[in-house]
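Single-structure report; data block below.
Note that one protein chain is taken out, while the other chains of the complex remain in position.
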Amino acid sequence: MGQYTYEILLACGVLSPLVSFWLLVFAGPKLGKPAAGWVAVVLGMGVPLVLATIVLIGWLGETEGGRAALTAGAYRGTWAYIGTIPVTVGVKLDSLTVAMFFMVTLIAFLIFVFSIGYMKGHSDEVAGKSKYHRFFAYLSLFGFSMLGLVLSSSLLFLFIFWELVGLCSYLLIGYYFDKGFASAAAMKAFITNRVGDFGFLIGLMLVFMHLGTLDLDEAATVFAQQYAAGTGIFASHFTLFGWSLATIMGVGLFCGAMGKSAQFPLHVWLPDAMAGPTPVSALIHAATMVAAGVYLVARVYRLMTPEALAFVALIGCLTLTLMALIAIVQVDIKKCLAYSTLSQLGYMIFAMGCGAWIAALFHLITHAFFKAMLFLCSGQVIEGCHHEQDMRKMGGLMKKMPVTGITFLVGVLAIAGTGIPIPGAEIAGRKIGLGGFFSKDEILAVAYVRAFEWDDISKHEEHGEAHGAGHTAAPEPEGSRAMLVADRTQAEHHDEHQPAAAAHGAQSTHDSHGGADRAAIFKDMKKLPSWMFYLAIFTAYVTPFYMMRCWWMTFMGKPRDQHVYDHAHETPLMYVPLVVLAIGTFVSSYFLFRPLIEDASHSATSAAMVLATDGELGTEAIHAAHGWLRWYVGGAFLVGFIVAIAIYRNGLGLAEQLKKVFLPIHTILWNKYYFDEVYDVVWVKGCVLVAHIARFFDTYFIDLLVNLSAAVTERIAAFSGLVIDNHGIDGIVNGIAKTSIDIGGVARAPQTGRIRNYVLFATAVATVVVVCVLAFGMDSGSGAATVASSVAP
Amino acid sequence: MSFLAQTDPWAGIDVGEQLFAFSPMIALICTMLAVVTCPLLFGRGPRPIAIVVAVGVIVTFYLAMRVAGVVSTGAISGLSPGGAGGMLIADPLSAGFQIILMVFLAGIFWLWWMGSAATERNAPEFFILLLGSALGMALMVSTLNLLLIVVAIETASLPSYAIVGFDKRDKAGAEAALKYMVFGSVSAAVMLYGISLLYGLVGSLNVADLAQYVATMGFHTGESSVLLSVGLLAFFAGIAFKVSAVPFHFWCPDAFEGAKVEVTTWLSVASKAAGLILLARVALTFCAAVEAPLNMQFLEPVAWVIGIVAAVTCTIGNFSAYKQESVKRLLAYSSIAHAGYMMMAAAVFVYAGSPGYTAGLTALLVYIIIYMFMNLGAFGITALVVWDGGSDKLDAFNGLMRRAPWLAIPMIICLMSLVGLPPFAGFIGKWWILVALGGLDSTLGWFLVIAAVANTLISLYFYLRIVVRMVFAEDQRAAVRAPVGGIALVNLCALALLLLFVFAQPLKTSAEQLSRGMYQAVASNTSDSSSARVADSGS
Amino acid sequence: MLSIGLTHYLVVAAVLLCTGLFTIMTKRNAIGILIGVELLLNAANVNLVAFDRFREGGLFDGQIMALFIIVLAAAEAAIAVGICINVYKNLATVDVDSARQLQG
Partner (left out) sequence: MDLLTLIVFLPALGGLLCLFVPRAQVRVVAVLASLATLLVSLLLFPTFLGGAEAAESIFGTSYGKLQHVIRLPWITGEGFEIEYFLGIDGLGFPLIILTTLVSFLSCLASWNFDTWKINKGIRGYFFLFLLLETGMLGVFVSLDFFLFYIFWEVMLLPMYFLIGVWGGPRKEYAAIKFFLFTLAGSVLMLVALVAMYFYGGAAIEAAGGSVPSGYRVTDSGAPVAITHGTFDLIELATNDVIQKYFSAKATLFLGMRFAPIMFMFLFIGFAIKLPSVPFHTWLPDAHVEAPTPISMILAGVLLKMGGYGFLRLCYPIFPLGGEYWAFLLATVGVVSILYGALCAMAQTDFKKLVAYSSVSHMGYVLLGIAVMTPAGFQGAMFQMIAHGISSPMCFFLVGVIYDRAHHREINRFGGLWLTMPKYGTMATIGFFASLGLPGLCGFIGEVWVLLGTFDAGSKYTWAYPMAILAAAGVILTAGYILWLIRRVYLGNEREEYRGFPDASGREIFILVPMAILCIALGVLPMQTVFNFTNGTLDLLLAGVTDTINAMI
């Protein structure tokens, strides 16, 4: 396909949901109940899905060089000028975009379909007015914003769509806004995101000021050049908590991601966001929007300094651990999934932080599939169980809703990272396992290397530089790093890896965006603290546990609530998407997306950091790590499952006893470490308090000044005998008026009405004037005598 | 020089021309006589008197116009050869002021005719007094002789005293007259004392000689500076009384509140204006007498005194107007404040010294004219309201917008014009004063500019109080019954205020020409008159 | 022996002035105030005449002026008394302090 065909197709894919949005806004009520939904399904996501598929196929047909050319030549137009700096609007066209675009459209499409079924069962009438069309309008708007986010090539537009998806999430969480908690949750979500965006804005400012452009690629180039030359942002000696300006820029941008992806300090909104309809939770708060944070980090990866990445890793690590622990004690099925989402997002961010760019995105996509599926299943369950979300009331639903049960199980297996770690067990050179298996495994491998073997690698690197300098046409160390990798693979591995590695090297050498200097940055990258690795792998054991717990409590065992059980059922319109997603979870994730991401990685990250390809390819360190890690990681799910089943096999009895045993821990986890409470006191209440202080100040402080001045005036006018009236005063003006009136009192005081006083005052003042004039106006002469003498005869 | 020195006092005096030059005043006197005799012929009814007065005013106006035409080429000095030395002066300034005075007198007459005429029993006396004070003011602005200044001031004051307490059955009027009288006579006496000292020092009653003496001796010679300064200040006290400048303003509110509205209107503009013109003339003479190098060291203190007095007058006037319940009194205070503004202009032309800086005088003249309309309008409306409701308290104005829009709207215009708010002429008046002050480019100038604008702000509040009562206050009283003529009068004033804003140019131009002429005239006659005197006072 | 010079006259005049002012400020009777005013005027007269007398060559303007002042004083007194009578009619007293209706 031609240069602009891709852009045009993708752009249409972005715009068609917008069309459906306006259509639904204006014509929605007339379209009525199912029709509006179908409009959204077809126009809102069907068209984009088709286009995305076309693009994907076309893209897979392109050669490496062709893709690079397309990426380089992608459309850029000037939208506006900030000062003198143009803001470009354009398409960031590379494999990652294509992959994400396809993933989003596919999942979104399925969820749209699902929603129709879902909404059929749900009352969308509030106070006799249908909000049905509104729901699908919002979904369409979300589709537009999310796809725009994926597509945009400039940070500013990234930010714009960023906010728009935030808006959609606000609107959709608050879809049942007639319920207090829903609108509260919506507001919480938006404001928490705003807090993140505050950081994002600061990052933007730094980019704008120091890199002088908002275009992702240009920014990266300038950044690299500035690093090489030590100019621009690297020239300033400003530091904050030991962070250089460049680092602050990276962290700032990452703050945005923290908001959207609900990372550790800003995670509080996501569980509440489950107040929205379940499809929304699946689409926005599991699959796509929350992953946008990871996507953002991936996009600004080339603007990240090692320190920034360390911070990213830290946040990710904390999130994945803490949230996983909370998930253990959840009894609300959606909340449970929400916390597992948080934990998985933590994994992705952590991966980004420790440099597993590919792994992170890979995990993003696999997670998108199985988490969306899990949420839809939960939706199915909740729907089936008559809006019952408490797992303690469920159980034994397998018989009533087998499809849901199976698909749910698939999801559980996937998120648990099920696979067969035995070396022999391979199909076409690929390990057997579900998405989670590979991605998580890969993340951990990289984490391991970063934690334990990084020093050797950086040493190798220096050696490699010299080596590579002579070896390839590309003198830059990054290229040589790539060559180094290639060499190793050539030297030590089976031949089938060679082409890929060569490709890798080739990629790196003709890689644009001055990745060279970026690689240099990473030479002084620190080791990852080993505890992070341990936490990560520990959580790898926790995850299967709580997932299996969740599944078992829901589907296995005996029914705990007969009424719920009797009501349970499932509807085709809803489980068809489940099946599709399940299949997706099985296959497409690995066979399709992984190579695309890897392909994107070279240009999108300036490959120095792409240590972690997957288990098969990479430095020997990672390879070695895989050698034994796969046993631990791969085996984790067995342990988790067994423990979970052991505890919940027959009812909740054992769980209850355990709860008693670990009561303090349980309480802390149950209350989510009291984050909400603390935030409520510190931020919300604090802010409102400050606000009231401000208002008080505004209303009364100036008034105080006024009274003060008035009082002073009164002192002056002690005899004017005016009392200051205090009513109806706020603001200086009354002060002026009142003070004036008092001065008026002073001024009028001599006007006693006694003519004799008048004469007295007049004479007195006149005398004073005379005296003054004599004193200052002129040197006091010798007076009458001299006159007399002068005129004497 | 002594009288004996002059052999033939009548040599080279064209009596006819000179009589013509002062015909306006003569006409006024004739009118007064006519008013006296009129009752003998036609009875004491207001109508014949009114006719006589109307004719008299018109004739005077006509004559003043003609005189103005003649003297525009050069001043004529009364009953003396050459430009100066005479007691009476007819020049553009005096003629111009007489014209303004007649216009204003006509306005007052109209107002009287609309309101009091019906009930007035002593029309002849009233007009004799009114015309008398008018005559006095006409004299005030056309002399430079200390003796005649005193006479003129008294001529203007004595009838005023009487006319303030004209209504015999009115307690307030009687009290007002008493206060006015006592205060006036005291300040006149003080002024006389000052004049006696000055005369003693200079040995002449001619202000030109006084100026010359001061210029040559200055304050810094040590010679008799005490007597000189005391004398000068006492002399200025007399003028300050007419202008009602602090601290000689006390009479003003009481007298104005007690008097009938027409009288208040008359005094509020005419006597102040006359006083200011007199001040202007004296000040000009001083400036002209003083050579450039001297004038800073000598005139600057004077200017500062006048300037500060002006600023204080403004401020006290404005502040005192707060919380006034009687509109007449409120406007009385406001007139004090406006006297302050005008004195700022006076400060300018004392300060500037350098001949040819006419901005100050120009501003003063423009302001007087505009102020005349503003006050005529404001007091006129007050009068109409008073005649209708019998009270001049603020409450009488409640809901005027509904009860009499054709009074309320011009009132708003007049008040806002008094504040000095565009697009009304009051702003133009202030504007020229500010320009004149700014033109000084001196600390005094900018100090006064700031004082002036600050006072604008202060004054807004109490003017608004009336507006608030008129527009916002709900009031169920019946509509105001006002004579059409009166309504016409006040609306004409309001209209004039609008027009004088839009067409500010002609007024300014003419005032500028007039003042420029003044400067030349004064400069010339001072220089040629007092050379001899300087010689022998020097010896 | 002591020769009476200009200074003495000036001093006398000044004393007259102060007395007059003092009278005006202290007397409550309107007529008393009028007398005070007369004192002021006469202070001026004394000055004028004295100056005329002591200037070498002698002058007459001052004396003429003194005459004028006397006339003015008469006129003023006439008006003043008229007003006082009017006040008396209205307030039944000539105590100026009782005339306090207008103030503030």
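A, B and C are the chain letters, set down in written order, and residue numbers restart from 1 in every chain.
In the analysis below, a contact is a pair of C-beta atoms (placed from the backbone, for glycine too) under 8 Å apart; a residue touches a chain by one contact, two chains touch by 3 or more.
Everything numeric in this text was worked out from a predicted model, so none of it was measured.
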Visible chains in contact with the missing one: A, B
Option touching the unshown chain, where A:Met187, A:Ala228, A:Met398 or A:Ala655 are the choices: A:Met187
Listed residues A:Phe198, A:Tyr534 or A:Phe675, member touching the removed chain: A:Phe198
Where the unshown chain meets chain B, residue by residue: 416, 421-423, 427, 434-435, 437-439, 441, 443, 446-447, 449-450, 453-454, 456-457, 460-461, 464, 468, 471-472, 504-505, 508-509, 512
Positions on chain A contacted by the hidden chain, ascending: 25, 79-85, 126-127, 129, 156, 159-164, 167, 170, 174, 177-180, 183-184, 186-187, 190-191, 194-195, 197-198, 201-202, 204-206, 208-209, 687-688, 690-692, 694-695, 698, 702, 728, 730-734, 736-737
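Going forward, only the chains that are shown with their structure count from here on.
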Chain-level touch network, classified as line, ring, star, complete or other: complete
Per Cα centroids, the chain farthest from chain A: C
Highest C-beta pair count, chain pair: B-C
Averaged-CA centre spacing for the pair chain C and chain A, given as whole angstrom: 96
Geometric centre distance via CA averages, chain B-chain A, whole Å: 79
Mean-CA-position distance for chain C and chain B (Å): 26
For chain B, residues contacting two or more additional chains: 178-179, 182, 186, 190, 200, 253-254
Chain A residues counted as touching two or more neighbouring chains: 748, 751, 753, 755, 759, 784, 787, 791
Residue ranges of chain C touching chain B (in the complex, touch as defined): 10, 13, 17, 20-21, 24, 30, 33-34, 36-37, 40-41, 43-45, 47-48, 50-51, 55, 57-62, 64-65, 68-69, 72, 75-76, 79-80, 82-84, 86-87, 89-91, 96, 99-104
Complex contact set, residues of chain A against chain C: 748, 751-756, 759-760, 763, 784-785, 787-788, 791-793
Of chain B, residues touching chain A in the complex: 178-179, 182-183, 186-187, 190, 200-201, 219-230, 233, 237, 246-248, 250-251, 253-254, 301, 305, 315-316, 319-323, 458, 461
